[in-house]
Each structure stands twice: as structure tokens, then as C-alpha cells.
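Only one structure is covered here, and it is reproduced in the block below.
Excluded from the complex is one protein chain; the other protein chains are retained at their positions.
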Amino acid sequence: MLGHVDRLRGELVDLHAQLVRYGLVVWTGGNVSARVPGADLFLIKPSGVLYEDLTPASMVLCTLDGEAVDPSQSPSSDTGSHAYVYRHMPEVAGQVHTHSTYACAWAARGEEIPCVLTAMADEFGGPIPLGPFALIGGEDIGRGVVETLTGHRSKAVIMQNHGTFTIGKDARSAVKAAVMCEDVARSVHMARALGECVPIPQDAIDSLYDRYQNVYGQRPAPTA
Amino acid sequence: MLGHVDRLRGELVDLHAQLVRYGLVVWTGGNVSARVPGADLFLIKPSGVLYEDLTPASMVLCTLDGEAVDPSQSPSSDTGSHAYVYRHMPEVAGQVHTHSTYACAWAARGEEIPCVLTAMADEFGGPIPLGPFALIGGEDIGRGVVETLTGHRSKAVIMQNHGTFTIGKDARSAVKAAVMCEDVARSVHMARALGECVPIPQDAIDSLYDRYQNVYGQRPAPTA
Amino acid sequence: MLGHVDRLRGELVDLHAQLVRYGLVVWTGGNVSARVPGADLFLIKPSGVLYEDLTPASMVLCTLDGEAVDPSQSPSSDTGSHAYVYRHMPEVAGQVHTHSTYACAWAARGEEIPCVLTAMADEFGGPIPLGPFALIGGEDIGRGVVETLTGHRSKAVIMQNHGTFTIGKDARSAVKAAVMCEDVARSVHMARALGECVPIPQDAIDSLYDRYQNVYGQRPAPTA
Partner (left out) sequence: MLGHVDRLRGELVDLHAQLVRYGLVVWTGGNVSARVPGADLFLIKPSGVLYEDLTPASMVLCTLDGEAVDPSQSPSSDTGSHAYVYRHMPEVAGQVHTHSTYACAWAARGEEIPCVLTAMADEFGGPIPLGPFALIGGEDIGRGVVETLTGHRSKAVIMQNHGTFTIGKDARSAVKAAVMCEDVARSVHMARALGECVPIPQDAIDSLYDRYQNVYGQRPAPTA
């Protein structure tokens, strides 16, 4: 397990850098977490630390109750919510939270993002849903994420008046969802700014989603 | 021919980096392809690989039927469509596909981009046309590209609900068209956001296009 | 005191670089200042100098009357206003001024930014208020900043037809406020561009502000 933890610490630093690179975060806002395989633990960004100051050692190891294993470290304000999601969605092993600009615009109006681009059908399999308003610091946001995404194809949810939360089979997959969520949030925003969008028929959405989830990408190397 | 292929592999890596530099792509989306001179082959981006991980060797050599020569490599999901275009437009030797933001906005509304800037008249010779909706993974997109761009001055097409495809006499020319397509898609979007645009008279468009295609740039070095 | 001044000169260079990194300034516009602890002095950007040419020695040491200690240096045009704020708000030890794009958009319309995002409630505790129109070069802007921010939770003010001024307990805190002010100015702009925003109830704003000001971040290292 220690080997897993050490590897994940380095991966989390790299993945936080992707949030910066894609302009999804400013200053200390936003966070990525990763479940430790085979243990009731996860790693998450420390609270209030600048992205350029993140190191593998600064990532905070937490129990699934949302408590830091080393009580001298303060984990992200969203730790309780990440813990809630890990407890209630066993298939989730990575989560991301950002205040990315266009997702926040949909969030401030309290609107889901309609599926009018093939890239949305591919990655999210339909609209990106709206989750409830919830206060920061406890588990309420996590509860809203679980309620909204359970049984939904989308790995991203727009939390009302707040920002986006994404889940994935690992942290990299959740970061990808965060990057693509902002990308389509921006494109559909611009589309809607000048008029109405053409809907994509449901069977085409289903077909695009199926292909992207099952055919897209390189085949895994065969095991010997 | 091997020399051509090796040179093109390196060029394709550089050209994919231009898509990143100009912000036309995120994560693994988008692709560039290049026809191999003197052979029924082309090179294209591998499927689902991050831009920073692209290497000359990772570019997938394909037949004009859209099959990878080395079946252990998975080429881009759009390979069948690139192949269709190469088969039906012999003058085309490079293609680019992106989900760039403002082109996608026009695509989601199903609108062509009107020619209201001299830069559009220069590069595209008129409006950038809208192509049909088509599913990803087969040749349907390629068929839509060929139907839309055959006999049209524009080297770019906005595919409905999807993104942009561009063609060129080589891959560099197709990348230039992709960069300029997004640039004018954005400028005309902003223009239209605050009111109506002033049309450019057709004879001025014709004159601008003729000069840019025939006079612009450095003269080729004389052959000895 | 000399040690304080030398340290602050280097910090100010780094903090000016944050304005560039976050795209809040162009060419020579904008400035950061820092009060010298234990002295009636502050340091501020020189007037009309490019960000890439700033050095620790180029930062101009000024009295609280807004006069350069070394009269061969010309401090920022906003020096008189920074001085006015330092004289009238003793708790302020850092200030920032920018013409960042979205803050300027609210400024040109003469509108405060409504608090419709949790990130605004966290950092600003409510709306970002509008300050009066004032001419540049004297103390009028500083007077407007003090009148608007005295007794207000917000550390940022949008000055009509002009840009943003932010204050903080140190220069870093004022820079953070400038970065977050533009971030929320942009997100709320985009939200409003497509419709009405959902208000956040006042008790939720109060609760979010209280937690962020008192719990967020790492605990200070214990003094021995």
C-alpha cells in the first residue's frame, strides 16, 4: 500500500498542474483527490496552498471519514464531500472540483448544459446535470454529487452557485472530465449566446457515447 | 517513399503542437493527417493519445481504406473519414479536425460563418460553409466534408453539432486553415454578439481572395 | 527597517509577476504597493515601466504623503491614492490596482457585481461594490476607495469607468483579491450574458464568508 500512496502523491501533483494548464483554477481554489487502492484512504490537495507550492509530501492522506491521518495537515475544505462520495460510490477512485469560468456561469443560473455537441455525447453521454446548492466544509456537497450522478452517464455535475465536481475510475479520468466539462460549457455558452442550438437525436447520442466508451483509444497491451 | 514517411512523421508532431499552441484542442481531441506523396497511404494521429505524448513513431500509417498498416496501432476515430477525403479529393494532401470553441458554437447552431472580414475573404474566399450532421467512426463525416467542400473556395467546413474539418495541399496548409477558421469564427462571433455586421461586396471578396492566393508570401526560390 | 524594505522590494517584483500571469494587466498599466512595517512608508511600482523590466531597486519608496523618498524616481500615477488609503485605513498593508477586462466591463456600466457564486461569498462576503468616478493623479481615487470599502466586507472595489482597487493585510492578500475579483467578474458576466442568476440566501453568504475567513488554509506553525 505504501508504494501505491507514494505513486499517487506524485500523480496528484502532475494532475493538479493540468488544472492550471487548462485554466480551470486560480490561486488556491479547486482540488483533485485519489482513492488509495486496497485501503479505506484517499489523498487530496492541502487547504489554501498555491498550485506552484504543491509537492508529493504536501498531499494529505485522509480516512474515508474525511479525517487527515496526520493531524498537523489541513486537507481541502471539500474533504468531507470527497469522503462521502468515496463511501457511497465504490466504483469512483478519483474526484476533481473546480470553479472553472463557464461551468460557474451555468451554475450561477442554475441550468444544466444541454447535449448539443458530439464531444459531449462522447464523454458525458448526454447533458451535464445540475446539482443542488450546498454549503462548503461538511458532507453536503458530496451528498448532492452522489444524488445527482448516481445512475447518470455524466461524470460531471454543475453544483448550483458553486462550480463543477467530476468523478472517475481514477484521478486522471476525473481530471479529463473536468477539462472536457469546461470545454463544452464554454462552447455551448458561445453557441447559445447567438441563438438556439440544434438538438442531437437521442439515438445518435447513445451511439456516440457507446463508441467513445468502448472503442476510442489505444488497446491495452496484452498481458503475457 | 520511406524518406517521405519519416519526414512527415516529424512534421506531423510539430503540426499537432500548433493545434495546442493556438488553443484549438484539449486533452486528446482533434487530429492532423498527411498523405504520403507517391503512395496510397497517409499518416494520422493515434486514437486517445495526449498531445504531449505524441512522437514520430506514434503516428499511424494507414492505407486509403483507412486501415492501419501495423494492426497493433489504433489510429484516430476519424481515420475512415480522412481516408474517404483522400480517395475523393486527389488534390488534398493534408487534413485537420478540431473541436475549437467558436467553430463549435457555429456548429451547434447549425450556421455557416458569414464573410464579413477581409481575413476571411483572403483565406476562405467567402463564408465558411456548414456541413451535415454525421456519426463518428466510419466514413460519414468524410462524405459530408467532400460534399460540402467540392467546388467551394473554402478549405474549412463547420460540421453540424461537431466541429471543424479543414483540407489543404499539405498538412501545414490544413493547419493554417484550422487556425484561421477559429480566429475568424471568434471575431465574427464577437461582432454578431453586439449587432449586425456590414457585408463585404462580392467583387471585393473576389479581389481579396485572388490577391491572397496568388501574390501573398515570399516567391519560391528559383530552381537552378 | 532596512531589512523589511529589502524583503518587500523582492516580494513586490514577484507579486507584479502574478498580475501578468493571471492576465490582469497589459503593457505598463496596474500596480501593487506594500506598506513598510513600523514606518510611515510604502513601496510602489514605478510609473510607466514594463512589467518585465521591474527590479527590486526600481520599486519606489514613498512617504505616506505620496512623495518619493528619492526624488529622481517617479512612482505610479496612483501613488497619492495609495498613500491616502494607507493614512486612513491603518489595517491595510497592501494594495493593487488593475484594468482587468471583466472588472472594467462592470466599471464601464457602473454596476456592482452581485454575489451569486460561493467563491464570491468566501472571499468578498457579498457583492463587490462600485466606487465613484475620480480623476487619476491625485488622491481622489484613494478617497473613493476608503469611502466605499470602510465597513464593507469586500477587499475589492470597482471604480466607475476605471478598473479595480483591492486592499489587504499585506500585498499578497491584495493580489489574491485582485485575482479573485477578476475571476468572479468574468464568471458572473458569463452567467448574466445568458439569463438571470439564482441569488444565494444571505445566511448562506454569511456562513460561507465566516468559514473561509476563519477555517480555510493551513494552521500557522506553532511558535516555540
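Residue numbering begins at 1 within each chain, and the chains themselves are lettered A, B and C in the order written.
Heads up, the rule we're going with is that a residue touches a chain if its C-beta (ideal position, glycine included) is under 8 Å from a C-beta of that chain, and two chains touch if they have at least 3 such contacts.
Computed from a predicted structure; not experimentally measured.
Q: For the chain that does not appear here, which of the shown chains does it touch in the whole complex?
A: B, C
Q: Of B:Asp70, B:Glu91 or B:Glu196, which sits in contact with the chain we cannot see?
A: B:Glu196
Q: Among C:Gly10, C:Pro37 or C:Gly110, which residue is in touch with the absent chain?
A: Among C:Gly10, C:Pro37 or C:Gly110, only C:Gly110 touches the chain that is not shown.
Q: Please output the residues of chain B touching the missing chain, sorted low to high.
A: Residue positions of chain B that touch the missing chain: 22, 116-119, 122, 176, 179-180, 183, 186-188, 190-191, 193-198, 200, 204, 207-208, 211-212, 215-219.
Q: So that we can see where the missing chain sits, which residues of chain C does it touch?
A: Residues of chain C in contact with the hidden chain: 26-29, 46-49, 72-74, 77, 99, 101-102, 104-111, 133, 135-137, 160-163, 189, 192-193.
The rule is simple: only the chains that are shown with their structure count from here on.
Q: Take the average of all CA coordinates in chain A, do the same for chain B, and state the distance between these two points in whole angstrom.
A: For chain A versus chain B, the centre distance works out to 31 Å.
Q: Centroid of chain B to centroid of chain C, CA atoms only: how many Å?
A: That pair's centroid distance is 44 Å.
Q: By the touch rule stated above, which residues of chain B touch at least two different other chains?
A: Correct list: empty.
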